[in-house]
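For this depiction, one protein chain was excluded, whereas all remaining protein chains were kept in their positions.
By letter and in written order, the chains are A and B; residue numbering begins at 1 in each of them.
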């Protein structure tokens, strides 16, 4: 029996199966510095202990997406090593702020299985949860991936497809955000005067700036998350693959778009939920990422007068500025430069 | 009204105007490790808590230039987003040692304005100050930049040009350096036996080594400083620009030259002041940086017998070793390989 991990195939998953993922990870100030250096994020709460403390945190929390990437990375060897495609996310909630020194682990439960009609692959739905070493949950989300079968002759399981929400309900937001002392929120230091009340549903914001990605950068980022998917790292094999190139981890694009969104959303300091996301097209080293955001919904959170929630749809493109808010063409197909369509809730001071 | 930052134009500045810059930043051991990894600096005081403590610091202070870059980065979105050129620095003083855990912010005051005769641009002089969240100042310096006018028809302000010192006075040096216990200075660990008394005015030192810069490296560095100037990051737009390339942040060159200068100036542990600096020519990825230094002045500091000050002129070149101390040709023009002419004070044990 081989001692190397071959990853799970479609037949290896069963409904209700719980997988405890390897390699717990203590998040440190070193991870935070690397995250800043890879994306250039400038949100004041995550950048300054003093700002965060004045606002109501105990100190600067770790960027929400760094938490997401670390938890996601742990699931890769068990869930998606034999994945053909990462099909979607839903129902992602940030449940508790994470600080340097916290140790994160991840567990996944199989909540859906459906073999594809070709008999070669199937779709696996998992709910993955990130938690601290004391057991408190910090994040959970659903993702579904298309996974190869080990043996095409093996029988199909009874199909079970979970019902997933289009979006997290507003009242379920805010668990990872302390009650803010808005009187202490310094709008010079945070980067703009625009707060919750200044944004309107339907508003579109071009984030203006662009960022070119290098091979070393996405590899350094993806290894930081201990994400082992070989398509990101192995030019020797990928050179003979579908694209002839290493594929950049989709989460890298999400983090780039989020960092660019500071220009126009400086006070949107916290991602409270991930409603859904689609990696529309691949990104490769040498490409330049731009982004724009549309405001889909505004919501108050029951019992909270300190913050309000914006539901955003952030679109990232490659090699195309976003002043004209590129999205779909007349047939409803994505414009060729669109690489990410990301739907999430952010919190802002009211 | 747009929510994205368009940057200030020449007309937006007025004498006496004070701008509090966004995104306070807690400096951490993570930033220090990245700084080491990007430049390979080997000065013992900044590398070792034990060495720094024996010398008189509470622990290893953050590299002076890392402090400079962080403060400088904060000023970019407000001061130089529409700058045509970064014309110069003067009067830079390091006022207090910075340690991991300190939170830095920056404020700038407009101290000079002069419209250019073409009516299209003007020069803006600002004094920028970096300070801790408790209000103590850690750095101040003057820089002047050429900024575009929003509207060429707008009237010129009364020209005011500040009087700037050629160099900081020696007795104003040393605020960021504790009284050293020279008996504890270990010249094996610091890397050479050469102390203040061993250097002579007029001496020229070739720093020998060369360092090739990669795109990923200068981007990682510049994002670490949260410096958003798009010329450093966006190949999609810069590819159609003046150079067809991303331009490397000038401060990256200063840090490379400083790290190279360890070979010949191992005991010059602290930059006490920046008298002036000129980015003579641009640096691009793939180029190799070399450096040499000349000793312009030697000075004792009133009341201090522990350290002395050397006023250095460090010249960095690209793709040319510095054994022959390249600088200017017979007409007084810089040699084509010279990229940096940097005038500053360093402290050494006496």
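Of note:
The rule we apply is simple: a residue touches a chain if its C-beta (ideal position, glycine included) is under 8 Å from a C-beta of that chain, and two chains touch if they have at least 3 such contacts.
None of these values were measured; they are calculated from a predicted model.
Among A:80, A:105, A:212 or A:319, only A:105 touches the chain left out of the display. When the full complex is taken into account, the listed residue touching the unshown chain is B:212, out of B:136, B:212 or B:328. Note on the undisplayed chain: of the listed residues B:39, B:144 or B:249, the one touching it is B:39.
In the complete complex, the hidden chain is touched by one of B:30, B:77, B:308 or B:349, namely B:30.
When the omitted chain is restored, the residue from B:191, B:241 or B:336 that touches it is B:191. Mapped onto chain A, the interface with the missing chain covers residues 2-5, 20-26, 28-31, 33-34, 77, 100-101, 103, 105, 133, 214-217, 219-224, 226, 228, 230, 233-237, 246. Looking at chain B, the residues touching the absent chain are 28-34, 36-40, 42-44, 47-51, 60, 188-192, 194, 198, 205-212, 214-217, 220, 263-266, 286, 288, 319, 321.
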